[in-house]
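Let me begin by presenting the structure, written as structure tokens, before commenting on it.
Only one protein chain is missing; all other protein chains are in place.
Note that the chains take the letters A and B in the order they are written out, and that residue 1 is the start of every chain.
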Amino acid sequence: MNVSRHLPVMNRAEVVEGVCVSIKSDRDIIIARQKGKELAASLGFSSTDLTLIATAISELSRNIVLYAKTGEIAMKPIRQGERKGITVVARDEGPGIPDVSRALQDGFSTSRSLGLGLPGVRRLMDAFEVVSEVNHGTTVTVKKWTLPRWD
Amino acid sequence: MRKRGLTLAHVSTSPSTHELLRELVAHLQQNRTLLRQEWARRITEAKLLTAMSTDEIFAEATAVYDNYVEALESGTFEALQAYARNLSERIIPRGVETHEVIGIVLLLRDVLARSLFEKYQNNFALLNRILDAYEPAVNRISNTVAVGFVQERERVIREQQEAIRVLSTPVLQVRERLLILPIIGVIDPQRARQLTEQLLRGIRTNRAKVVVIDITGVPVMDASVANHLVQTVEATRLLGATVIITGLSPEIAQTLVTIGVDLGKMNTVGDLQGGIEEAERLLGYKVVSLGDNSRAVIGG
Partner (left out) sequence: MQVPILKQGPYLIASIQSALSDEDLVQLRDALVTQVGKLRSRGVIVDVTVLDVMDSFATRTLRDIAFMIRLRGAEMVIVGIQPEVAFALVRLGLKLEGVATALDLEEGILYLNRKMNGSGKEMRDRGR
């Protein structure tokens, strides 16, 4: 899992069979998590996992609205051998996170009014990575895998 | 010059090795009957494939032998892989185990090697070169068959486990509004997740108000599963139910304390019976002792 490092040029991701939702207001949060849920459902995730994924997307989208005002959520399917999964990339060009390692500590939970809830999001998903640079923006990438299917 | 560690592909680029392989294949085809019988005999002698009859063993031995020779001759493995999968699908339900398949594959290798020793015993140099061609090829073949079997077996086991998981209902409703979740054995995080899901759904379906989670049968619990238990308790509370934990061993209590759990806040009772009684009390049941160690439970 990576902590703060210098952001390379941000490519507009080529989303293959995926969905991209532009985040501009709190209403987009609902759209993003609904689309995420649909995509994850099509990949065969259990209903519990669907809720975890939708909740993570909700948290990440909300961070964009609160701190960067605008950004995007890109979701697409991924494969690892026989396993299927989903990756969600929350990207913004907002103020960035000055101290990423601190933001990832558990003390900074979402129960505080200031706080990105990143440790919580990490607990919801299987893989988590955040890249942020002050005044340039933040990109959070999370992944979740389905249980192996043997058909 | 020994050419060790060559794959079959490399072997085929060298003309002399190619010829050697052809000679090898010819030898195997000429002695097909003899070698198959020898192999089948040794399989039975080593008490392998006991789940199958002698005729069946010979029939499978024939098929494997012919596929072996085919792979040696063509240098391609698709047919062999397909056969290995097919064979595995047939013999796994018969109870054939991994060590048996590896055993027979190694025996065939031995039987063929011995027959080569016998044929070329008067020409040590030629024997060496034949073995140079034979060994990497036959090792690759043996590997293909064994691995094919193991993969198929693993696949079957996982399917069975999944089926059991899906069918099993570890959550028991013993009284109205009271659920018991007895956990036995060492649980891995995946199983823990599944138990939680089944428990939470069970609470909703049965409208349970009290849940007794019995971990008497859990010998050890690592921090991540302990964490999971705590999360399960918290999630249960969100559904408006109370959790009583029974059978908490001193070791597991220690693990919980280590991960920061306030045991004082958890509702724990020594054993399952006590836990059920406490649950009944919480639910407002009156328990009347009838003597002779029997009791009647009234109301609720």
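We take it that contacts are C-beta pairs under 8 Å (C-beta built on N, C-alpha and C of every residue); 3 or more make two chains touch, one makes a residue touch a chain.
Note that the structure is predicted; figures quoted are calculated from it, not measured.
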{"item": "Shown chains that the omitted chain touches within the full complex", "value": "A, B"}
{"item": "Among A:T55, A:T87 or A:T146, the residue in touch with the chain that has been omitted", "value": "A:T55"}
{"item": "Absent-chain contact - pick from A:I29, A:A68, A:V89 or A:L104", "value": "A:I29"}
{"item": "Touching the absent chain when the full complex is considered, from B:E19, B:E89, B:E234 or B:E251", "value": "B:E234"}
{"item": "In chain A, positions touching the absent partner", "value": "26-27, 29-30, 33-34, 37, 47-48, 50-52, 54-55, 58-59, 62, 65, 106, 109-111, 113, 117, 119-121, 123-124"}
{"item": "Missing-partner contacts on chain B, residue numbers", "value": "196-197, 200-201, 203-204, 207, 209, 231-232, 234-241"}
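The definition used in the following text is that only the chains that are shown with their structure count from here on.
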{"item": "Chain centre separation (chain A, chain B; CA means) in Å", "value": "35"}
